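Step one of this worksheet: look at the structure below.
A single protein chain has been removed from this complex, and every other one stays in its place.
In this document, chain identifiers A and B correspond to the written order of the chains, with residue numbering beginning at 1 in each.
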Amino acid sequence: MSAPRTSSSTVLPPVPPRAPIVAPAAPEAAVRRPPRRRPIRARLGPYLLLVPALIPIAVGLGYPLVRQFVLSFQEYGLAQQFGQPAEWVGLRNYAELLSDPYVWGVIARSIAFCLVNAALTMAVGIALAVLMTRVGRAARITLQVGLLLAWGTPVLATMTVWQWLFDSQYGVINWLLAEPLGAEGMRQHSWIIEPASFYFVATVIVVWMSVPFVVFTVYAGLLQVPEECMEAAQLDGANAWQRLRYLSLPMVKPVLLVVGLLQVIWDLRVFTQIYVLQRAGAPTRETHLLGTFIYSLSKEFSLAGAMATIMLVITLALTVFYIRRMLRDDV
Amino acid sequence: MTRVRTSGLAAVGVGLMVALAACGGGSETEAGGDEELRLWLAGTDTPQELRDYLVETFEAQNEGAQLVIEEQDWSGLVPRLQTALASEQQTPDLVEIGNTQSPTFTHAGAFTDITDMVDGLGGDQLLEGFVEAGTVDGDVYAVPYYSGARAVFYRKDLFEAAGVEVPKTLEEFGEAAVALQQANPTGAPNFSGLWLPGQDWYNGIAWIYSNGGSLAEQDGDEWVGALSSPESQEGLAQVQELFANATSAPKDADSAEPWVPFNNGEAAMFSAPTWARWSIDLPECNKGVATDDESEEAKALLAEQQACNEEKTGIFPLPGPAAGEPATVFAGGSNIAIPAKSGNQDLARNLLEIIFSEEYQTMLAENGLIPGNSEYADALGDDVYAEAALDAALNAKLTPPAEKWADVEGARILEDFFQEIASGADLEEASARADQLITDTLN
């Protein structure tokens, strides 16, 4: 018992174990595994380890996904659920969707919304993360707590509050604009009646909800940029901006890539925020994005399934650059 | 007793998961076996007293059977019906369903044919539009549970200040609303003669119906949007006039909570189901009783407050085009049906009979709901609220009984359409577009 304890306490650097792990670990990982033949047991090992994760994914997501995919080639609505035979219709559902200019409009809007939101979230998130490295402890903790609260409060509650804030008649935002700021015309301003304004409100809310994740991740990344590099750069006369632009950001690039990819995936499937805002009084048809549009089809399961497949293809198209890169580097 | 249902699941990590589930509050237990009948009631409309009556009566009449009433939220009802009604294990045995959702599920084959029961349940006395919403090819699958209609609430003092009388015709009503808006007796910056938010089609379609128009008409096998018909257009023109000159309500709001601006002195009238009387809370009447205060004193103060509110508030059914008859308003309410997959068809029928008994129907009426069998509607009483409700309800009309009407609501076509009207869109163009969407959705 005593041997392992001493060994671990000597092998482990007292603190900080994190810092060295991040950047330098990557090359090590590549060298680490010699391509020698392993015994059978070792070769089976990874599969055994994978099984517990694979089965729930296959069962809980894989099966419904395959079924959804199969249904997308049938005519399957509510009546089929109650026993009527489902008819095979080949690609008809896809043809119906893809020949509808409205659907293309939804797709275009969704991609635009997704890219704008992902970009804004990243920009604000990185800016705040950088800000955090430059302020005192008290200010930093205040900011951290604020972001944590925004991230951790149930969406159901925060969406109701956002709805109230932007309410035309009693919204606090209109009141603030009209009373203390004197913008009389904003007293009963309808924020969500014009699609452009609707997307502005939706963007505010989505960014508000997504930024905390980005800030915390990027901030931690920035902290781990080795001190010596910064000092060396400073001695070389690099100012704060140059140090950030040419030193810190490139070093946290892997973090930025991953977080950015997640933002693209999540913002393309954005659902709750749009759904709630639509119900608050927005023109529905003009404000549908892919998530709400699929949901509105959900009584025609086959059509919804076809749309979901189309959406998967779009997501893959948007992220193919990243996926290929990942496969090439074989992280 | 605390065994979680695991039949048939021979999968991963079950050991761990079951162990945790069993100790973690998963209280799914199998009690009573087959003789348990499950009734799904939607929302809170059915008062507790009536639920108790159903359980007691049913269990007394059906030895060994047990009635379990499960309340479902309106907002999640459709996805739940979509899934549960198709499952033999999970389906409720009797289910309340919104009247506008009724045709969709009826056409899909979700319910049992109960045509043979109709005469016994009330026959021609059953609310007609509701029966129609549950009928396919002459066979009845769903019958009316209750209905509630809309009536107009108004502030007596504001009417007086503006010199406006309770209107006798639909035209006078419009004039009164405009006059109140112009007079603005409270001086509020956003004053509305009539609170009519942009997406409030529930109230708006009263003008279409009262002028003889409709939302969609059946044409052979097809349903066709009917907003462009001359009658509908006439009504819509009146609605657009109200939007323009009789209301300051936001265009991006719906019929929810119309009493809020009313209570705030920002609206002289609003139209809502008659139960809205309990939400009227004028500041000059408010006694400041905490909502968790259950003392006798608090109850007395609340009664006083309610009396004060009702003293200052009046109610009338929306008047029709000709004096002396009410407008044709939108009827809210629900149907009740036996799911086809239920394994307790006979017991469900027994329960249905209890629901349509004179005693239960009378209880519905006494609680301010217009009962499915109109024969017992008199039990509503004769105060102003009951009278206004009854007048409005007897002339009320539902949405079209088209199979896919629920999809029209799901796509929020009418919300969008009325919002366009409120924003001053060209009537004919907007109607033609909406008609097209309705037609496309319904077929």
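We adopt the following convention: contacts are C-beta pairs under 8 Å (C-beta built on N, C-alpha and C of every residue); 3 or more make two chains touch, one makes a residue touch a chain.
As a convention for this text, contacts and distances are computed from a predicted model.
Q: I notice the complex is incomplete. Of the names "GntR family transcriptional regulator", "Thiosulfate reductase PhsA", "Helicase-associated domain-containing protein" or "Carbohydrate ABC transporter membrane protein 2 (CUT1 family)", which is the UniProt protein name for the chain that's not shown?
A: "Carbohydrate ABC transporter membrane protein 2 (CUT1 family)"
Q: For the chain that's not shown, point to the residue among A:85, A:154, A:185 or A:237 touching it.
A: If we include the chain that is not displayed, A:154 is the one touching it.
Q: Who touches the missing chain here, A:79, A:116, A:177 or A:230?
A: If we include the chain that is not displayed, A:230 is the one touching it.
Q: Pick out which of B:87, B:115 or B:182 touches the chain that's been left out of the picture.
A: Candidates B:87, B:115 or B:182; residue touching the omitted chain: B:87.
Q: Of B:46, B:72, B:228 or B:373, which sits in contact with the chain we cannot see?
A: B:72
Q: Give me the chain B residues in contact with the hidden chain, please.
A: Within chain B, the residues touching the omitted chain are 4-9, 13, 16-18, 20-21, 24-28, 43-45, 70-76, 79-80, 82-84, 86-87, 89-90, 188-190, 257, 259-260, 263-264, 266, 273, 275-276, 278-279, 281, 286, 290-293.
Q: If the hidden chain were put back, which residues of chain A would touch it?
A: Touching the chain left out of view, chain A contributes residues 3-4, 6-8, 11-12, 15-19, 21-23, 25-26, 28-29, 32-33, 35, 42-43, 45-47, 49-50, 52-54, 56-57, 59-65, 67-68, 81, 128, 131-136, 138-140, 142-158, 160-162, 164-165, 167, 169-170, 172, 175, 208, 211-212, 216-221, 223-224, 227, 230-231, 234, 252, 254-255, 257-259, 265, 268-269, 271, 290-291, 294-295, 297-298, 301, 304-305, 307-308, 311-312, 315-316, 319, 323, 326-327, 330-331.
Keep in mind that, in the parts below, only the chains that are shown with their structure count from here on.
Q: Flag every residue of chain A that touches chain B in the complex, lowest number first.
A: Its residues touching chain B are 51-52, 55-56, 59, 77-79, 81-84, 167-170, 187-188, 190-193, 278, 280-286, 296, 298-299.
Q: For the complex, give me every residue of chain B touching chain A.
A: 11-13, 79, 82, 85-86, 104-105, 107-110, 189-190, 197-199, 248-254, 260-261, 266, 340-341, 406-407, 410-413, 415-416, 419-420, 423, 437
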